[in-house]
Each structure stands twice: as C-alpha cells, then as structure tokens.
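Before any comments, here is the structure.
Here the complex is missing a single protein chain, while all its other protein chains stay put.
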Amino acid sequence: MKIRYFAWLRQRTGCSQEEVDPPPDVTTVAALMEWVGRRHPRFAEACAAKGVVRCAINQEYVERDATVAASDEVAFFPPVTGG
Amino acid sequence: MKIRYFAWLRQRTGCSQEEVDPPPDVTTVAALMEWVGRRHPRFAEACAAKGVVRCAINQEYVERDATVAASDEVAFFPPVTGG
Amino acid sequence: MTVRVQEAPFDPGAEISAFCSGDPGIGGVSTFIGLVRDMHEGARVDAMTLEHYPGMTERKLEEIEAEARRRWPLDRTLVIHRFGRMLPGEPIVLVAAASAHRGAAIDACTFLIDWLKTSAPFWKHEEGPDGGRWVDARESDEQARRRWL
Partner (left out) sequence: MTVRVQEAPFDPGAEISAFCSGDPGIGGVSTFIGLVRDMHEGARVDAMTLEHYPGMTERKLEEIEAEARRRWPLDRTLVIHRFGRMLPGEPIVLVAAASAHRGAAIDACTFLIDWLKTSAPFWKHEEGPDGGRWVDARESDEQARRRWL
C-alpha cells in the first residue's frame, strides 16, 4: 500500500510518501490511521484533533469507514486551502 | 426648455432635441408629456402605452409628478437596454 | 475608481491585466464582460448600435460605482462601456471589482452589472436580415436589480 502525506502532515511524518504493508486486520481508514499513528507519533497527535486529517483513496475523498486495500494509494492531508 | 429624445422615441418625434416654450400651466412631467404629444402625435401614442416612456430632468430619473421649469433639460426615452 | 464611456473598441484582457497589477493588497478580482451576440431571440444579428445619453451616462455609471464602494470594501473598481456601432463578438462592457477577499469582489461585480443594466441610459439597436429593431428591456434585468434593493 502506498501512503502519501501532504502539507504539515508531511512535515509531521517526515516523508511525503511511503510503501507500507499493514497487517490484514487494517481494513478501514480509521484502522489505518491508528496503525500509521504508531509509526509516526506526531501523526497520531494530529489525528487526535477532530476534523483536521482528511483522507483520499485513489484520489477520491473518503470518510473514516471507507475500506482500504493493499493496492490502494491512500493520502492524508489537512483541509484544503487553494484558490 | 430643452427636450431630448432617445432611441425609438427620437424616431417618433423626428428630432433628437428641441428648444420649446410650453405655456405656464405646464409645470409637471405629466403635463409636459401631454403638451409634447400634441406637437408629436406619434409621441402621444407611445405615452398611451403604460410604462414605456421614461423621463429624466437634468439627467436624473423622475416620475410623472416631478416639476419642470423653463431652465430644465428634460429627456424622454424608452426603458434602458445597455450592458 | 474609473468610469469610461467610449466609442473606440477596447481589449478586455489588457484592461484586466492592468486592473490586477500594482496593488499587492488585492486578493480577488471579479470581472464581467458583455459581448455582442450574433443571435438574439432566434434572429441573426449582423451589427448592433448603442445609443446613449452623453453626460447622464457618465453620471449614472459614477453613481453606480460609488454605491458599490459604499456597500463593499473595494480596492479598485472599473467600468468601461462602449457606444456606437459594433459587430458580433466585440466587447460592449467591462465591469471589474477588486478587494482583499473574494466575496466582496464577486458581489460588487454582480451588483455593478445588474445595476448598470437597468439604470445607465443606453439603448440597443440591432441590424439583422429583416432590417433594424430596437431591443426591448427585459423583465429578468429588473428582477436582477431588485435583488440588491
């Protein structure tokens, strides 16, 4: 599974993307966020603040209950501020 | 008094502006329109149709009951269609 | 704050580039450009002539612009309106509003064109295959104006 991090979340994980292989019980975005939080404690801090971490799977916005698969590109980022 | 006509009202009076000297009892826009209608019968026709003839005195929109004076520049025109 | 009423064509892009430049306090610029269409109510339009009331036109446009600046915090405003004869595709009017934030710029620009349409003394005369005709005022323009009352 490929995970990408953007903006200040990228600064918290220290990497813009990584290839990971989470255990089989990590099947949802919520579970993946917990698992990633164990790898990157400062990511876990951000997740503790409500509404701050957004997720996309294969470049589509998803909620916490969305299913993740090994072949997915998952992205975590703060609320967007373009325009 | 100077009267100016615009757009198809100008075509009905046959002139774009004229200097006139209406009698002293012509003190309102409504009275002036009647008086002008006697000079220009096709102007009177237009006035018979409701809401079609607009008036400005000294370049400000006015209603039928506004007062006209000999020194005024009065203009008659259809609803505006710019932009 | 600029109002120009002119017979000469203008280049909307060149005007807008100049309008956007030179003030780094501006965060948003909203513009509207009105152009001569080649069709109107199903009939071909070969040319359009805009008659106006010189003097009153400038006065009304300046009033409209002043009203926009009373209502919104604007850094700049611009109104350019042509008169005379023009061909399909040519710009007739450009309105623009600049502000620190986009909401004010967008609302002011919409206000400027809605208000201008119903109070600036211009009259459109179209030439087509069946000769010339004066364009009628549209009720939808009055409705657009009333949104701002």
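A, B and C are the chain letters, set down in written order, and residue numbers restart from 1 in every chain.
Keep in mind that, in the parts below, contacts are C-beta pairs under 8 Å (C-beta built on N, C-alpha and C of every residue); 3 or more make two chains touch, one makes a residue touch a chain.
Being a predicted model, the structure only gives us computed values, none of them experimental.
Student: The chain left out here touches which displayed chains?
Tutor: Per the contact definition above, the missing chain touches A, C.
Student: Using the definition of touch stated at the top, determine which of C:Met1, C:Met39 or C:Ala66 touches the missing chain.
Tutor: Checking each option in C:Met1, C:Met39 or C:Ala66, the one touching the absent chain turns out to be C:Met39.
Student: Using the document's definition of touch, tell me which of C:Pro9, C:Gly84 or C:Gly103 contacts the absent chain.
Tutor: Considering the complete complex, C:Gly103 is the one touching the chain left out.
Student: Just the residue numbers, please: which parts of chain A touch the chain that's not shown?
Tutor: Output for chain A: 4, 6-8, 10, 56, 59, 61, 75, 77-83.
Student: Considering the whole complex, not just the chains shown, which residues of chain C touch the missing one?
Tutor: Missing-chain contacts on chain C: residues 11-18, 20-39, 88-89, 91, 100, 102-103, 105-106, 109-110, 113, 140, 144.
Definition applied: only the chains that are shown with their structure count from here on.
Student: In angstrom, rounded to a whole number, how far apart do the mean CA points of chain B and chain C lie?
Tutor: Computed from C-alpha means, the inter-chain centre distance equals 26 Å.
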